[in-house]
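A single protein chain has been removed from this complex, and every other one stays in its place.
For chain A:
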Amino acid sequence: MSSLSTPTKPAAGVAQVRTAKVGSMQRPRYGIHLFLILMSILWLIPLGWAVFTALRSKADTDRFGYFSFGGAFNFDNFVTAWNQGGFARLFTNSLIIVLPSVILTLLFASMMAFAVSRFSWKFNITLLIMFTAGNLLPPQVLAAPLFEMFKHFSLPYSISGSGNLLNTYFAVIAVDTAFQVGFCTFVLSNYMKALPQDLTEAAFVDGAGVWRQYWNIIMPLTRPALAALGTLEVIWIYNDFFWPLLFIQSGSLLPVTTGLNNLQGQFLSNYNLLAAGAIITVIPTLVIYLALQRQFVAGLTLGASKG
């Protein structure tokens, strides 16, 4: 397998790469830097203010004011917010939703993309259009029918405390997956189209069935796109507010992003705790961002530059 030529990668390693341009003269551009520094400061102020507030105790800010440097700086608010907000549970709930959703999304999207990009059959473009369009609809358009469908879908009480699909993770995972499959199918089909046809042609001659061509040949070569989309989808679904808001009623089942809605009420009288709670929620995305920034950006811009 290793002797296979590397396929052209559409939009791999975008954005942050190669700024070097030949022979551009290096006159200092103070104006541009001044503007960019100013904008950067403006950009960092809201987050910086949240961190600043989170590091100080309520007692100190009450005494010296929020806009001051008096008093101690420590992580006490983070510990308190973590415990009072039940973040351990919120994060677990997020994980229970995000992991299956992302895996199912990539699985279904890659199967569909494989079928539409490597074979020609009657409705493949029609279906691809349908998938792409579905991802662009405002979620609120689907809210009432999905809510009623799930409410009237009976489940044994041993599986769901509500006796139906409401207030279960199945509902959130299913809709998250359905909503994200469209975009991923679109991106992956473009990526797979760019892989040389000879690869599967040769495998076909050797007697490899459709599934082997998909799983053993195309999927390994699609790994860069899958990694980029996977990173993107983890963050998108982690950040999703609407579907859990609609389907999940009990606070103990909410994921972090939707749970923040309740925390805001709970911590309203204590801005320091609210700030700490907000920063705690940022941390997972921040870690993924710092570790996988290139993947994330590549996912966003996949196909955006000419492949």
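General remarks:
As a convention for this text, a contact is a pair of C-beta atoms (placed from the backbone, for glycine too) under 8 Å apart; a residue touches a chain by one contact, two chains touch by 3 or more; residues count from 1.
Simple rule for what comes next: contacts and distances are computed from a predicted model.
Between the names "RNA polymerase subunit sigma", "Acyl-protein synthetase LuxE domain-containing protein", "histidine kinase" or "Sugar ABC transporter permease", the one given in UniProt for the chain missing from this structure view is "Sugar ABC transporter permease".
Residue A:Phe183 is the one among A:Phe78, A:Phe91, A:Tyr169 or A:Phe183 that touches the chain missing from this view. Along chain A, the points of touch with the absent chain fall at residues 10-11, 14-22, 24, 29, 32-33, 35-36, 39-40, 43-47, 49-50, 53, 61, 66-67, 108-109, 111-112, 114-122, 125, 127-149, 152, 174-179, 181-183, 185-187, 190, 193-194, 196-197, 200-201, 204, 209-211, 214, 232, 235-236, 238-243, 245-246, 257-258, 260-261, 264, 271, 274-275, 277-278, 281-282, 285-286, 288-289, 293, 296-297, 300-307.
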